[in-house]
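This is the structure I want to talk about, given as structure tokens.
Heads up, one of the protein chains got dropped from this complex, but the rest are sitting where they should.
As written, the chains take the letters A, B and C, and residue 1 is the first residue of each chain.
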Amino acid sequence: MNTIGTLLRLTLFGSSHGPGVGCVLDGVPAGLEITVEEIQREVDLRRPSMYIGTPRAEADMVEVLAGVNDSRTTGAPVVLFIANRDTDSSKYERFRTVPRPGHADLTARNKYGDAVDLRGGGQFSGRMTAPVVAAGAIAKAMLATAGIQIAAYTQQLGRLVDEEERYLRDVRRTSKENPVRAADPGLALEMVNEIMAAKEEGDSLGGVVRCLAVGLPMGVGEPYFDSLESELAKMLFSIPGVKGVEFGSGFRGAGMRGSENNDQFIIEDGEVRTITNNAGGILGGISNGMPVDIRVAFKPTASISREQKSVDLERMEDTTIKIEGRHDPCIVPRGVIVVEAATALVLADMCLRGDFIAREHR
Amino acid sequence: MNTIGTLLRLTLFGSSHGPGVGCVLDGVPAGLEITVEEIQREVDLRRPSMYIGTPRAEADMVEVLAGVNDSRTTGAPVVLFIANRDTDSSKYERFRTVPRPGHADLTARNKYGDAVDLRGGGQFSGRMTAPVVAAGAIAKAMLATAGIQIAAYTQQLGRLVDEEERYLRDVRRTSKENPVRAADPGLALEMVNEIMAAKEEGDSLGGVVRCLAVGLPMGVGEPYFDSLESELAKMLFSIPGVKGVEFGSGFRGAGMRGSENNDQFIIEDGEVRTITNNAGGILGGISNGMPVDIRVAFKPTASISREQKSVDLERMEDTTIKIEGRHDPCIVPRGVIVVEAATALVLADMCLRGDFIAREHR
Amino acid sequence: MNTIGTLLRLTLFGSSHGPGVGCVLDGVPAGLEITVEEIQREVDLRRPSMYIGTPRAEADMVEVLAGVNDSRTTGAPVVLFIANRDTDSSKYERFRTVPRPGHADLTARNKYGDAVDLRGGGQFSGRMTAPVVAAGAIAKAMLATAGIQIAAYTQQLGRLVDEEERYLRDVRRTSKENPVRAADPGLALEMVNEIMAAKEEGDSLGGVVRCLAVGLPMGVGEPYFDSLESELAKMLFSIPGVKGVEFGSGFRGAGMRGSENNDQFIIEDGEVRTITNNAGGILGGISNGMPVDIRVAFKPTASISREQKSVDLERMEDTTIKIEGRHDPCIVPRGVIVVEAATALVLADMCLRGDFIAREHR
Partner (left out) sequence: MNTIGTLLRLTLFGSSHGPGVGCVLDGVPAGLEITVEEIQREVDLRRPSMYIGTPRAEADMVEVLAGVNDSRTTGAPVVLFIANRDTDSSKYERFRTVPRPGHADLTARNKYGDAVDLRGGGQFSGRMTAPVVAAGAIAKAMLATAGIQIAAYTQQLGRLVDEEERYLRDVRRTSKENPVRAADPGLALEMVNEIMAAKEEGDSLGGVVRCLAVGLPMGVGEPYFDSLESELAKMLFSIPGVKGVEFGSGFRGAGMRGSENNDQFIIEDGEVRTITNNAGGILGGISNGMPVDIRVAFKPTASISREQKSVDLERMEDTTIKIEGRHDPCIVPRGVIVVEAATALVLADMCLRGDFIAREHR
């Protein structure tokens, strides 16, 4: 369903072409300082860039409907709402009958029947990630009180791969300064060109977002089914378009030997640290104090303007489809802030569960 | 915590060197036919192979403590228990002070303090997957009533990669007939040799398990946070040693263009099907009727007999460690049946949630 | 927290003097017909009556922010919002320092600290029941598709007790036709006078709401912790002011003998029925097909205008308090529709869980 989390619980609602999208974030400790501007700043980072994104021009103004008073949380659930304004549903009626390849049109209609709202992707739209980002701003503020920082960047876009080892301090700002969220300005330029090229050919691109979390103390994560990896993966795979998640050396590590992949321990500045970080900061499902290192694979945008084979569900016969609408040729750049928010929400919940962030006033 | 699932709920318990390991499986519909032999057969497939596995010789006899009467489920929670017999805890005391690289010793002790049971890995041991496999046997029986089949195989072991496209009907039996769970007998031989070589060098190997589920109707999976990918990933990442999960084209798809990665629709035998299956059978988090296709990356076994750097937590100084104990040089072959079981448990839960398997007698 | 339910999940939000109150109702099957007018009609039944209620004049206009399109649910979460308009927070500042007897001022401030919003009772206000009633309208529509009806009435108000045995068909309409929700017009008049008398004396009254649900098939309710009684009681005790819940003969039955209290079975019109209904329609936590019969005790309104002893939390010394604000001298009449809604929400969830209402389109 549309709720996730144990002590910090997020409930998403809305649809792409209904009145708006929003969320309820329950479990935020009372007294946290948070302004609408901070939330808005994060949500703005999700907006499409002029040249490389969708022409749909949503202002995405965040309204706080509950839970915050005088820029402080009250302990009651926080409700954030983002009205939809620039909706154009005219082109979606056809997709009920002729589903778009790579989209949820077919499966959603099968599951919910005639009453399903497919306009703009309905509740399956990437637009549902806007309230995730808004809620993520609050989670980040919670984590900041415990000295935990999160930053993600576009590590791969189509065939372009950022091969450099990067640290949070390097990517934190740079990735927000270019429209593709690359860690390096030179690479950013190449990536922009790659997107423009795909767009011109009526095609789309996928990519990989890498997300780092630094400052997480040792001990965050619960045993077995609520391991840090389990909880993060559940959240990350809920982001539309995500088809792969790995931690540390991940799939690459599967080809390594234990002697290469094991992170050996040393004492450094009086703390236990590991020499390498192939575990991605997580041992036995519990944080080990090293940076949490996550890679998230996004498939190429399903909506492309090239002609594709599809079927007419009424006549049950083959046909073709050309999708017009307004779409991003690549969602990876916008996915960067969504991955950060999703990660922040899970880490904040897990920090509450592990008593690393106080839930009560005392 | 140690419970997962919504309508089919699994609770794991036990530890490697305590009285035993087991589980409670709640939500199994009454009247399902299941024998202890069927469950035992699955659990036996998880036992280590003589040459390539751990010398720990556990009989792994499954006892049914509740929920089954005359080989039929009663509707009450099913409880399965597997006693530990061949425990040798003598070598584990040291790991409290000198944690093993790649293991949970450090993080578990940090989280649970002195009282933590680290013998044999305690509740972080791979032995916890034995009751998962036992419960999986019941989930498979539930799925079979709806015509759903699951089969996994070792697709990669160290550097050896099975490049063939494989179908469930091909791998279902073959993978159970060789000790490495390879889909092909020739490759199996190579893999056995690879493991023997690593073992001789006091080293270990990782690998990738591919799991296919066939027969799942369209419509299984819930929106957003309870997408099929989210629920499967949460479960799969709880398996000790798993560091990556992808569906369909996954990370490879991230480098593709939309026109390549989209699965175009056609009508075949009066049904909507896709020409390719890059989506891994899941669109918008909901099954589309094509085979579910999952790849799971296992890291190389952390326990190796080579000397490694570690730290003495009492003196807070650098030291080295050589792990003796009894360990598998590669857990991937045993992981195959665990991945099948984990997948079956999630799919059975999701089928109950989507009304594809009846929960009640009527 | 602020979420309840398994397959039909209600999340409440808002506070008495913030922007508004509302809820998210997740799990409503797609295609249910529901108009805003139907929801509004229920919410209107919760509004205070002119003479006997609070002078706070809230229009309580329900807005549907998501999940309904063309008067049909889409399968996405339904979001209902009721703006606050007639808020007067001037009188509440003092209660931070001098808590009102019988209110949550003291405990809420202790739990949430300075940031807590106590204006109008904040998130502890009876106003939080408005979205419960709105959501209840949808639950009632779900139940109606399965032939299940719910009706409650004021069975006791202060010392006035309605001793008659009543059936759903008798109270369904009558209780909505008088401001105290009595089952009988003559008794209604007495109850109005009783309230007026208490009000004049600066005092308040409590009472008992009896709720009946008819048409529930046999088999609704899950074992042990999710028994029908457990789930109903959890929901009902969340209503502000509720201090007792009983089913069937309840506390009275505790003084009876088994031979009196047991409901003996007979065959009637080809169905198994019981001669009496001391079990309140529930055996072993599962509905037996007889009417569900619940009694809910409301304490007298805590806010009274008489002088009461309280304490000054800053000086930690005894003081007195006279509460002015705007309050109902008796919330029981308004509680009737809230009890109906709460009961409907639980029964709809349990019917989904027991496959008595279809969740999916197929």
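Operating definition for what follows: a contact is a pair of C-beta atoms (placed from the backbone, for glycine too) under 8 Å apart; a residue touches a chain by one contact, two chains touch by 3 or more.
Bear in mind the structure is a predicted one, so any value in this text is a computation, not a measurement.
Checked against the full complex, the candidates C:25, C:82, C:297 or C:352 give a single residue touching the omitted chain, namely C:297. Only one residue from B:76, B:161 or B:267 touches the chain missing from this view: B:76. The chain that is not drawn here is touched, among residues A:12, A:34, A:62 or A:76, by A:76. Looking at A:94, A:172, A:273 or A:359, the residue that reaches the missing chain in the full complex is A:359.
Subunit B meets the missing chain through residues 1-3, 9, 11-15, 18-22, 24, 26-27, 30-31, 64-67, 69, 72-77, 79, 81, 110-117, 122-123, 360-362. Touching residues on subunit A toward the chain that is not drawn are 6-7, 75-76, 219, 223, 353-355, 358-360, 362. What subunit C contributes to its contact with the hidden chain is residues 1-4, 10, 12, 99, 101-104, 106-108, 110-111, 123-124, 128, 156, 158-159, 198, 203-208, 218-219, 221-227, 229-231, 233-238, 240, 242-251, 253-267, 270, 272, 274-275, 278-280, 283-288, 295, 297-304, 306, 308-311, 313, 316-318, 354.
We adopt the following convention: only the chains that are shown with their structure count from here on.
Homomeric contact subunit B/subunit C: same residue numbering on both sides for over half of the interface positions.
When the CA atoms of subunit A are superposed on subunit B, the rotation angle comes to 180 degrees, reported as a multiple of 5. The residues of subunit B that reach two or more other chains are 219, 223, 354, listed in rising order.
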